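Shown here: the complex without one of its protein chains, the others still in place.
Coming up: subunit A.
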Amino acid sequence: MTQPNLQIQQVIEAVEQVVIGKRETIKLAVIALLAKGHVLIEDVPGVGKTMLVRAISKVTNAEFRRIQFTPDLLPSDVTGVSIYNQDQQTFEFRAGPIMGNIVLADEINRSSPKTQSALLEALEEGKVTIDGETHQLQDPFFVMATQNPIEHGGTYPLPEAQLDRFLFRIKMGYPTEADELELLSMIEHGHPIDQVQPVIHVDDLVLMQKEVPAVYVDGAVKQYIVSLVRETRQLEGVELGVSPRGAIALMRASQALAYVEGRSYVLPDDVKYLAPHVLGHRLVIDTDLLSTQSEDAEKIDRVLRKVSVPTASKDFVR
């Protein structure tokens, strides 16, 4: 019946050559890319976060930039700065690292909130304004931010409003024993990232991004999304549930997933599969302690179990 989108499959497989055993994470990243969303990866250092982003940019032939967030990083270090050119006697814009297609914002919670918000504004607006001058960001523009688990010291946790701007929050996790073994064998004689070849052009990516909103979402599925989101607002121990922005994000992501699967319509399965990734980080827990990812996932799971999946409606069978 429906066949998965072939180009996307190639992308995923190519990335998988480098990032062993993380197919699901890769797929989620690609979905976010297609849905014009951004991804927050929360995990300990050294599990392949950077490699994932690099591989994706290489496979899609996109321009890769990396920003290492440190406590002394300034907003202009992210967005770029206007420098006075004495030869031409003008201010000249020096683009910051954000002016790439795929940007890795490493350890985003290590820098000050001011710098963080500079990045996150760019995420939302798709452009940056420096000295009154607006600069359009590249198309496609995809940010993959990583952050250390919150319990680590020396971090500025991202405010809720900022977390909301990420489409997904993903956890990579340690590889399995077999995968780790394979990883070693693979790295033994040089890094495979150097061998990775582009499989699609960046322009194709832009085209695909435009096709995603054309995926059909039935009223019943929309209802399901809304029910899920509303249910999060009833959750025990949750101060704020998911915002309408979250509902939009869930629908868009589901469309992208359906697109990846080569389907012209969204299934409740898509919604259900993505809900923990889309909704988990949008919950505001009413304790002093910030919740961990797994706690959020458990809460979303409770929501999923409460809401019934639409399977038939009265006017359906005529």
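Here is the rule we go by: a residue touches a chain if its C-beta (ideal position, glycine included) is under 8 Å from a C-beta of that chain, and two chains touch if they have at least 3 such contacts; residues count from 1.
The criterion applied here is as follows: contacts and distances are computed from a predicted model.
Q: The chain that is not shown, which UniProt protein name from "Dihydroxyacetone kinase subunit L", "Transglutaminase-like putative cysteine protease", "Branched-chain amino acid transport system permease protein" or "Phosphopantetheine-binding protein" does it carry?
A: Not shown, but named in UniProt as "Transglutaminase-like putative cysteine protease".
Q: For the full complex, which residue in A:A95, A:V226 or A:L304 touches the chain that was left out?
A: With A:A95, A:V226 or A:L304 as choices, the missing chain is touched by A:L304.
Q: Sort through A:E160, A:D218 or A:E295 and give me the one touching the missing partner chain.
A: A:D218
Q: Contact with the hidden chain only, please: which subunit A residues?
A: That gives, for subunit A, the contact residues 1-2, 216, 218, 220-221, 264-269, 272, 304-309, 311-312, 316-318.
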